[in-house]
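Only one protein chain is missing; all other protein chains are in place.
== subunit A ==
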Amino acid sequence: MQLIERTAIQERIDRFKDQDLYLHLEMTTGAYASHLDASKHPAATFVTNAVVHYSLGSISGNGPYRVGLKMAHGWIYSEGLTHYEETDTERLILAGHDGQGKLVVALQLSREPF
């Protein structure tokens, strides 16, 4: 994984628009979030291989980054993204890692199921 380069991600977002795609969208605080600090609230959620189709999409911010993808009947939105998989040219794999390098958020798009 490499630190996000905005222009590289925008190019990939543009390449994927106006077609059916498989989406993985995830956010997690980690199952042990409250283990050391009882005031923390552990929560996690993901959707994997939902079929989506967007017509307008962009990345914004100066890092961590936000991505918004506008669909006919809704939105895909993700905030806190820091890294992308630069070796994977067929899929868009974005993640947000915290200060310890742990994954907090992931946004992935692919023409084939994950």
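Note that in this section a residue touches a chain if its C-beta (ideal position, glycine included) is under 8 Å from a C-beta of that chain, and two chains touch if they have at least 3 such contacts; residues count from 1.
Assume contacts and distances are computed from a predicted model.
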item	value
Chain left out of the displayed complex - its UniProt protein name, from "ABC-type nitrate/sulfonate/bicarbonate transport system ATPase subunit", "LmbE family protein", "Carbohydrate ABC transporter substrate-binding protein (CUT1 family)" or "Trimethylamine methyltransferase"	"LmbE family protein"
Sole residue of A:32, A:46 or A:75 that reaches the chain not shown, by the stated touch rule	A:75
Absent-chain interface as seen on subunit A, which is shown	56-58, 60-61, 66, 68-70, 75, 77, 79
